[in-house]
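Worksheet for the structure shown next.
One protein chain omitted, others in place.
In order of appearance the chains are A and B, and numbering begins at 1 in each one.
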Amino acid sequence: MKQNRGIEALGERLRTRQIPLGWVIIAVVLILLIIVPFAWKDNSYYVHIVITIFIWGYMATAWGLVGQSGQLSFGHAAFMGIGAYTTGILYSQFGVTPWLGVFVAIGLATLGGVIIGIPTLRLRGVYFALATFAFGFIILMIVKNATYIGPVYIGGGAFLTLPRAGQAPAVFQFESKTPYYFMALAMLAGIVYLSHWFNRSRMGFYWTAIRGDQDAAESLGIDAAKYRLRAFLISCALTGLGGAFFMQYFRFFSPQKVLDVSQSIQIALIGIVGGWQSVFGPMIGGFIIVPVAELLRLNLGAFPAMSPIIYGIILMLFILFMPNGVNEPFMRGLNWLERKYWRPSQNANNENNEKVGRQ
Amino acid sequence: MAILEVNNLVKRFGGLVAVHDLDMTVNEGETLGLIGPNGAGKTTLFNMVAGYYRPDKGQVIFQDHDITGLKPYEVCRRGIGRTFQTTKPFLDISILENVVIGGFMQAHSTAEARRAAQDALDILELSDRVETLGSELTVPDRKRLEIARALATGAKLLLLDEPMAGLTPSEKGHASELLRKISGQGITLVIVEHDMKVVMTLCSRIILMDRGEKLLEGSPKEVSSDPRAITAYLGEEYTVSG
Partner (left out) sequence: MSEALVAAVVTGILLGGLYAVIALGLNLIFGIIRVINFAHGSIMIILMYLGFFLWYLLGIDPYVGMLIVVPVAFGFGYGIQHVLIRPMFKREKSYVVEPLGVLLLMAGFDLVISNSALWAFQARVWYVYGSAFMGSVSLGFLHLTKQRLIVVLVAVLLTAGVYWLLNHTSLGNRIRAVGQNREAAAICGINVHHIYALTFGLGCAVTAVGGCAALPFMPITPFAGMGLALRAFVVVILGGLGSVRGALLAGIIIGVVETVGAHFTNSSIAAIIVFAIFLIIIVSRPKGLLGTIEV
């Protein structure tokens, strides 16, 4: 009986439009996304594309956390690589199931974040970006050259592949794409929600302050270095997690391609196109860039160099004309829609500013 | 009772001595005016008290605790707030959110911070415009925002760096009233100002600095009638008669 009343109340609120438009749209999109793998059961290619969107949307959102505190990391691919290599090696060489290996991956990625994050605490914008870039480059060099680190075979730059285990949920491998799909969807939804939650928490406010004006922030009792480091470490840990999933899904990792600077640029590109300091921006960027990338690959496959050229041009265009990404116009459009059609009442503005507001 | 004590403070920048062997006491609850020509070292003094510069020599003691050399955020935690000569609002967010950030200093939840922010906003009479973005503010509003923000941290002592700069005479009058309101709550104010009318009416005590040293100290009447102040800085039309 109680449940019915709950649903009734929800329906009531929906009908009287007390729920902000943004959440409704999110709910609808979520429902659609959940249906996708079943509707397209025979077309695993499309499912694959959507999974790829989820993965890169996730990566960009994780990267964007550093952006929320005002810094730009130019070597984030390194943490993805650390995550991927850790779970991959732990499984293929030591038989450790990725369900456990992922924790080690997160730990190592965080450690990497500590190694580069602490010395660079006081560095401003560009110099921090360069330092992260150097770090990424060093990781790439290490992976390319070390054949063995202790008892562990790194492979000296060769591809890292994961032995197929067929349908083996215990080691996070599945025959069909569906479990991967839902895992990726859960991860994306989770990280976007996390980002949103941070944004409205005290730490999120502090990030906004540090990003806005560090001196002013410090005058208000904010330890800028501490909170920046936290943003960075959280980002590294989550990126490592993403890398682990990446490894499990693609079962293939080419250090040359994935740890290269162009990969870090690609993550940055997705973030920037979407809106690199916002909550939903990077995810939106993923939804835009990944399909575009795939279309390019299909139509221009004969010219493999074309993709990076297009990425470069897109990046340049956005930096020149829309450095804050599509997030702002997107949100303004959403607000406008809300005011005009959904809830043309005064209440709408205030609550909307709260929930969807500037992010 | 002294809330802030500064002893033998020295700050050098290369060959330039910005602050030279300065002693100063600020009494609890008073409104202290800090005046002097540009380059006298007033902002440097503020920066040293607030933790942005480390003194080369000397001590800063706040509520009987030595806070010399502490970082700015630690100084704020002890209960000192400050504003800046050129205002630094957080541009992308609203007035309310700006002040809420300050409010977190004495709150654990967003709701508490919001309450502290609301109180500060009420005192500074900004409650009617809380949704305006930082980038959309007029100069007087920016000044008020910065004070509200510092106030929301629960500061007992506010260092205000030229809060009247850029304001019209009527805006200054209004601002002075607001400052009196704040002082009335028991908050100690140290104000760097150039407008002598404001200083004379607001401050119970004045310190005159020049070239990094304290020249004079006393009530507005004492300082303004001292020949040294008149010759160095004040100009005859501001002397208080009687």
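The rule we apply is simple: contacts are C-beta pairs under 8 Å (C-beta built on N, C-alpha and C of every residue); 3 or more make two chains touch, one makes a residue touch a chain.
This structure is a prediction, so every number in the text was calculated from the model and none was measured.
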| item | value |
| --- | --- |
| Left-out chain, listing which of the shown chains it touches | A |
| Given A:Ile19, A:Ile49, A:Ile142 or A:Ala165, the one touching the chain that is not displayed | A:Ile142 |
| Residue touching the undisplayed chain, where the options are A:Val96, A:Leu123, A:Ala165 or A:Val292 | A:Leu123 |
| Chain A, residues in touch with the chain not shown (by the definition above) | 72, 74, 116, 119-120, 123-127, 129-131, 134-135, 137-138, 141-142, 144-145, 261-262, 265, 268-269, 272, 303, 305-306, 308-309, 311-316, 319-320, 323 |
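Keep in mind that, in the parts below, only the chains that are shown with their structure count from here on.
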| item | value |
| --- | --- |
| Between chain B and chain A, distance of the C-alpha-averaged centres to the nearest whole Å | 43 |
| Touching residues on chain A, where the partner in the complex is chain B | 200-202, 205-206, 208-209, 212-213, 215-224, 350, 353, 358 |
| Chain B residues within the chain A interface of the complex | 50-52, 71-73, 76-77, 81-82, 84, 88-94, 97, 100-102, 104-105, 108-110, 113, 131, 134, 146, 149-150, 153 |
